[in-house]
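Here the complex is missing a single protein chain, while all its other protein chains stay put.
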Amino acid sequence: MRRVRSHLSRLVRHPLAQAALVLVLAAISPLLSDGSVQILCFVLVGIIFAQSINILTGIAGQISLGHAGFFGIGAYGAGILAKSYGLEFYLTIPIASALSAAAAYLLSFPAGRVREVYLAMMTLGFGMIFFEVVREWNDLTGGTMGLPGVPSASLRTLTALGRPVGVATYFVILLLATTLFLIIMNNITRSRIGRALFAIHHSEIAAGSLGISRSGARQLAYTLSGAAAGLAGGFYAHLVGYLGPDSFNLHRSIEVLVVAIVGGLGSIPGQIISATIFTFLPEKLQVFAEYQFIVYGLILTFSLLVMPRGIAGLLLDPPRFIRSAPRTRAGRGDGPPVPLRPVAARAPGGVVLSADGVTMRFGGLTALDDVSLALAPGRITALVGPNGSGKSTFVNVVSGLYRPSVGRVTFEGRDITGKPDFEIARAGLIRTFQDPRLVPNFTVRENLMLGAHRLMRGSGLAAALALPSATDEEANVLKRVEAVLRLIDLEAVADQPLESLPYGYRRLTDVGRVLLAEPTAILLDEPAAGLAEPEMERLSKLIRDMRGMGISVLLIDHHMDFLSDLVDDVIVLDSGRVIYHGSMAGMRQDKTVVAAYLGAEETVDA
Amino acid sequence: MDFLFSLLIAGVSVGSAYALVAIGLNMTFWTTRTLNFGQGSLMMLCAMLTAFFASQGVWLALAAVSGLAVVGLLGIFIERFAVRPALKTEGSMGWMVATLGFGTLLQGIAAKYFGSQAVAFPEVVFSASDTVTIFGQPAALQYLVIFVLAVGLVALLELFLGKTIWGQVIRAVSFDQELGRVQGMPVGAIILLSFVASSVLAGVAGMLIAQIGGTVDPAFGFDLVLLGFVSAVLGGMGSSVGALVGGIVVGVLSKLVGGYISTAAEHGIAFALLMVMLAVRPQGLFARPEAVKV
């Protein structure tokens, strides 16, 4: 089974096979009956529509129960532009797609304020409003009577530049558009943009720590998804020639969700297969139509549990998120391997990062009480203290997750107090979390690529069209990824999905990822937790390498033997206060510290 | 003025129906923070089965009880096979899709076996012509029953949640299931019961609303549950008083819009309200302030 799957995947992903499929379809379409070609057109529309859910839900992780609305904006947009303004379809469809994208962009703002079930309800509300508007705005949409007379390929009323466009021609145009769309989508999912969307899908907080703006990514996902749904809608309008509100109700939204889930959320070929099946079945099987609701219901109820990766998970290897062109280029080794560069931090007065009098209160509880510290370039500072002493809170304040109640945080001479986390990350102050927050279905290499997100400047257009500039940039990052892989000694498993690897490897990937961001200061929150001895050694070597590059490291940990020959300074927190700042040796002798950890007599009797 | 009054009475009446649906949705929200997106189908199925049994000559009360028993059992099924497994996965996508799917499944089954045509629904409590006069306006007793039931239920639930130990248990479980288990609370049974109660209430609401229209078809309950969502969100998910107020606001507002602007905009305005509310104050009007989490 696994071999069949890998052969099938290779076939499906081979550019020649893809080109052959497109050419064969284009070549045989004139030989088929109009009815058959029409069904093929519906298949292509279904494919584009399913991909629009795939972008939003499969890739960016945002649920939508109102996608029929975007499809409808595309369809009615194209229909009205053609009917009332006499525009031809090569204009109406792109405009309709843009309209739908604009609507989705606008929706992303209120949608960005809610999560999960509230998001589902909001999108449901959007879909229902669209449906009501279409049904009641008689003058524009024809209301419940619908909008007949849209120039249609099936009805032989479609013309372009004075020539009639039959179903066969329309199919070829639609086929080209679909192909182009899929190429762009394929490129985007395997660019820094697609990876960023996957990152917010998996953990918004981790994405922020890599310099990815949550709201920006979400707006992008909505806009792209809306554009795709609008594109599908536009083509649909000029295919059928009649638009009625019932084609854009909640059932349409559910149907496309079924298609996307069955295809396998996140997989592009899975959606193609699924959309094909679900378009053919109702056309060809009367029985299916009769049981359609039952089948959809069963699929929705159980498929996410039984088959979370859908058809794609069954038939194909999981998708990958780096294009092969930059990989071959990076692998060819043009020039010597890229060494990891030392960083040049701006450190006014020898201080890269400083906290001054930081106090953090939650309700009645003071988690941090007037904490001040300063990190120098190229030094490792340990932050230790008993459970609940405020270490993680401190990291959260510095990295922008919490705004301190009182106090100031300065990084490279700039005040960063209260700045959002992704801006702080972009400035070069990178953190990790107690639990490694990686994208589980990404490989080690792909996760490492995410680390470089803040440094990548390529435009969306370059990414979408896979322009040489984008390939160059990816190749350069890949070379640095290679260097980090060597450093963390994970070259052997670089291309395995992270979820299949033991915990220690994930941890090393997590810390290694920080290096790709070329930070000037890093905050590591318990990086050694859960590691075995050999992995701890690798980790401590990695942290030393970081110091060697001139990076300031703040390290939270409890393993004193791990810390002792690694760190330059120790800061001990207890109940939110700094109770010791100095050398490791001094700390062991310090009465207050020993008391705080062991709960010695003096403290209890005090 | 008469027109305004009649709109207000109509608004309060339909609003109480939305409130009833919203309360049903709240019940599972209390225990698991989930909502049954298939609630509308349970309403439909209960009404459909009652009508079917009654048409077969079964005594009406027995028919109604059988309908309720079936949806109650389906509540167990939903909790056990759709929601519980989905809650083990991350995020809320799983249970939303599963309950939505279960609703679609029931709708499909009803359409297959009862046909997609509307079925006549018997008069369970009052007939459509029974009215009383309020402020000089006739008000249908059928609606009044729903209003009284909704108000009574809200009062009971507020008492139950606020004054009884089990109300405290439910609040405790919704806050921290694990802590509840460690303290010996039968958490699993409580959750299961909340689904049964929610489903049975959906059935009751379905029957009461079906007798107003006089018919029930497989798509019945669909709009109602959407408006129930709007009411629940408006009042604040989980709040019974909120559900009542939210339902009445939605009902009155849509009737006023329908009466003075256009009946076409009736439902649209409710969904617009939903989106505005979610964007501005997702916790709703009556959500309890959460104690600080540290």
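A few notes on this one:
Chains: A and B, in written order; residue numbering restarts at 1 for each.
Throughout what follows, contacts are C-beta pairs under 8 Å (C-beta built on N, C-alpha and C of every residue); 3 or more make two chains touch, one makes a residue touch a chain.
In this section, contacts and distances are computed from a predicted model.
Per its UniProt record, the hidden chain corresponds to "ABC transporter ATP-binding protein" from the list "ABC transporter ATP-binding protein", "PqqA peptide cyclase", "Allophanate hydrolase" or "Multicomponent K+:H+ antiporter subunit C". The shown chains contacted by the absent chain are A, B, with contact judged over the whole complex.
Interface note for the absent chain: among B:61, B:132, B:159 or B:179, the touching residue is B:179. Listed residues B:33, B:112 or B:171: the one in touch with the omitted chain is B:171. For subunit A, the residues touching the absent chain in the complete assembly are 363-365, 386-389, 502-503, 526, 529-530, 558-560, 575, 587-588, 593-594, 597-601, 603-606. The set of subunit B residues touching the chain not shown comprises 165, 168-169, 171-172, 175-176, 178-188, 288, 290-294.
The working rule: only the chains that are shown with their structure count from here on.
Chain centres here are Cα averages; for subunit A and subunit B they lie 36 Å apart.
Per the touch definition, subunit A reaches subunit B in the complex via residues 57, 61, 63, 65, 109-110, 113-114, 116-118, 120-122, 124-126, 128-129, 132-133, 135-136, 250, 254, 257, 261, 290-302, 304-305, 308, 362-365, 367.
For subunit B in complex with subunit A, the residues that touch the partner chain are 33-35, 81-82, 85-86, 89, 91-94, 96-98, 100-109, 111-112, 222, 226, 229-230, 233, 262, 264-265, 267-268, 271-272, 274-275, 278-279, 282, 292, 294.
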